[in-house]
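Left out: one protein chain. Kept in place: all the others.
Note that the chains take the letters A and B in the order they are written out, and that residue 1 is the start of every chain.
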Amino acid sequence: MKATMRSAAALYATVLPLLATLAQSASSQDEILQVRAKEVVLSDGSRLENGVVVVRNGKIERVGKLDLDDTKPFLEHDGVLTAGLIACQTLSGMGTEAHDGTRSLLPEARIAHAHSPRHSDFEKALEVGITSVVLTPTDENVAGGLTAVVKTAGGTVVAKEAHLTLSFSVHAFASQPQRFGRFFSGEDDGAAEDGGLEDTESDSRSSRSPTSYAGALLALDRRLEDETGAFSRAAKGQLPVLLTAWDRNEVARAARFASANRLAGAIRGAPLAADPGLLPLIRASKLAVVLGPFAVGHKTRALEAVKALQDAGVPVGFALDAPSSAPANFRLTAALAIAAGADRTEVLRSMTIVGARIAGVESRVGSLEAGKDADFVLWSGDPLDLSSRVEAVFVDGKPAWRNR
Amino acid sequence: MTTRTALLATAALAAGSPATAQEDWVISAKTIYTAAGDPIEGGAITVSGGKITALRGGRGTKLEVTAVTPGFVDLSAGVDTGSSSVEQTTETSVTFSVAETIDFFSHRWGRELASGVTTVLAAPLDENVLGGLCVVVKTGGEPTLEARLLRKDVALRASIGTQPSSGNSTPNAFRENTIYVRRPTTRMGVEWVFRKAYYDALNAQRFRFEVDADQAAQNALLLRTIEGDLPVFVKTPATQDVRTAIHLKREFGIRNMILDHAAEAWKELALVQESGVGVVLPPFPADGRLRDPYANDSYFLALDAAAKLHELGVPIALSGDGARTPEDRIARQAGYAMRGGLSFEAALAAVTIAPARMMGVDDRVGSIEVGKDADLVLWNGKPFEATSGIVGVFLDGKLVLDARASTAEAGQ
Partner (left out) sequence: MPLSWLLSTLASAALLPTVPLQESVPEEDEVLWIHAKRLVLRPGAVVEGGALLVRGGIIVAVGEDVVAPEGARKLEGEVACAGFVDGWSSLALDPASATDLGTAAATRTVDALDPFRLPYQREEALQGGVTSQRVQVGRMAQFGGVGTVLRTDPERAEVLLEDACVSATIGITRGGRAGDVFDRVGEVDRLVSQIEKGRTYRESEIEYRHELEAWEKAIAEKRKELDEEFKKAKKKREKGMEEAEEKGKEFKEERYKEDKKPRKPRWDPSTEVLARVANGELPLVVEVHGVPELRSLLEKTAGFDRLRLVLAGCTDAVHVAEEIAERRIPVLLWPTAEPGDGGEYERHDLALAGALERAGVEVLFGSGGRALARDLRLLAAQAVGHGLDREAALHALTLGPARAFDVADRVGTLERGKHADVLLFDGDPLGTNSRIRTVISRGRVVVEQ
């Protein structure tokens, strides 16, 4: 406890005059900031002792075991520095705007217009070290719209049209989805064959067309033949897709659809991705999988999916699913996955560079490399250890959040 | 052997565990009921490469049981995924195939296997008058369509009665205007929709109307039912539904029609016999009454219905209809039918070769003959007796249900 307080005090002591210096230099020259941390963790898992990150005008200029230039503003951090975390799915800042119930196919709807950048959901995401998120619609439309990648501070839209969302879930047809209750252990019989994780056959039906998996597939097949628009770009491989699917037969259907139409992108959901009947299909489709978030008591079978996918070489990203899931669950997801056997380096990569790749923005964020945005997080200890805390978050080179 | 252990064994094997991969088996039994002639006493079935290769003994892992029957074929097993298996945008979704909507991971498959059913017909839910195309699949193996498909688009599913009209409503100022505000809302409407689809198809053919691609595909399928190479598999629970279906068959000259869930077909014996339709009976209820969940009505199924129909030469099949309780299982239905006067041979045929023949898959399944798929049910007594139990099931030459495994697991 004392160590972290010292670090916080040190932070306080250095950041305040730092801001003043920045204000001074802003008008005339380039804005430069140097940050030295006891340990800098890079995207390949390697750690630089007393590593330095140099930021110029909001971008990373250099990373390495460098000497500090005393004439320029610098910051010493007694802890760990990593790239900012990326959440591959969330409904942050959107309220009820995430679901448009008028039609089942709205492929051109841009979710970027549905969010409010100053919403408190984004600040809460910052508190856990998340610097960029993928905003998605809910899975209640067969084609929900185009996702956007936004920063959690400053309201920057990194990508206005990142994926075309398609839902292969029964929630696109059922009027009363029973989404979350079945993920938590306790009342359910976890020894059931599906681990109690699948929707029982839904009796409620959709009041819009299509009302069945076959109808949805037919509609999608038809739209993929469009000459212009989101579907045509997806069909040509120019726009990745984000397929939502929960039950195993839905995931199988989604994977095959992607394989058959040569679509690139990711599946979101798939709690039973570790099922041996499913894994080969997912691997063959070359899709990534966005899992989580896991909360306390999340069923073990679903936690094991992370390790199984890692072992199979399938890229994994993690979802935030705010505001229905608490932001702290993002870090808890990683801890639960690790407790269930997942590889630590790979989990950190899933939260950073692999997440950025799934979001399609890896040219700008996701790792500490020269030329990328200066989005990074200062931790009191190992970022995957729940007993360490976020001390400060920088977005585009500016301090965006500080632990008081 | 507990059902749960059996289901676990099934699940493990359905996932392709290497334990019982392609082995050769020799199953010797006191009696082999082939459903293709007289039973064989003291024979031994050789299974190799997923097929039956001999009936008089051979080489392989030995298994000894009291009786063997072919794996059961259930045409009315209810393996749909609820309302997401039928496209209800229109009441006549003729061109939709249920193949895309099957959930191969569902626990229902394990349940079917446990009751000895190795082949089922998957049909769309009967919420539409013309629901779409059915497929015949095996109940075990890899959870993919390719691995389990026996025959695609074997029949056109139709439904006459109260179910297709039950979800619809008439326009009403106080009710939300959804796609379900439409015809049919009564039995008359159901018949009307059926008739109109065929009428349009025949007219388009006769007068060479210009129609869009969807309509043309629909018409083509309907014409195929008239020409004969696509049967119509229609659900007709009540007497009036049976009459309606047969009248429609006559009116449009539908060659091949099979009545499903035809509980009251025995009330119209002459009509049914004369029309040449096949009949699939639902499970026999304890008090003879099947309640209609969509209307305040019941249907009556007499215990001797199967015997009476069979006597007149009507092709019959029995079904388990999803078999949630042991009483509903298809093996019990054969027993009940025998209680009603049906002979053993006819009862056996009604759960094996007869339904296979109805759907045109009798070249692969339905009887124990050399060259057919090795789908077998192993018994510890005379089949269909209340005191006999199923001790093993073979599917495509793999032992997917094994009483021996349960005793090993019981020790854990």
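Assume a residue touches a chain if its C-beta (ideal position, glycine included) is under 8 Å from a C-beta of that chain, and two chains touch if they have at least 3 such contacts.
It should be emphasised that the depicted structure is a prediction, and the values quoted were computed from it without experimental measurement.
S.K.: Identify the visible chains that the left-out chain touches across the whole complex.
M.R.: The omitted chain makes contact with A across the full complex.
S.K.: Of A:244, A:329, A:352 or A:367, which sits in contact with the chain we cannot see?
M.R.: Residue touching the chain left out of view: A:329.
S.K.: Which listed residue, A:29, A:300 or A:363, touches the chain dropped from view?
M.R.: The missing chain is touched by A:300.
S.K.: List every residue of subunit A that touches the chain not included in the displayed model.
M.R.: With respect to the unshown chain, the touching residues of subunit A are 1, 184-187, 189-191, 295-297, 300, 326-329, 331-332, 335-336, 338-339, 344, 380-382, 384-389.
Basically, only the chains that are shown with their structure count from here on.
S.K.: How many angstrom lie between the CA centroids of subunit A and subunit B, rounded to a whole number?
M.R.: Comparing mean C-alpha positions, subunit B is 46 Å from subunit A.
S.K.: In the complex of these two chains, what residues of subunit B are touching subunit A?
M.R.: Of all residues in subunit B, those touching subunit A are 7-8, 11, 14-16, 81-89, 93, 96-98, 100-107, 110, 124, 132, 142-144, 167, 176, 178-180.
S.K.: Flag every residue of subunit A that touches subunit B in the complex, lowest number first.
M.R.: Listed in rising order, the residues of subunit A that touch subunit B are 170, 173-174, 192-194, 198, 201-205, 207-215, 217-218, 247-249, 252-253, 275-277, 281.
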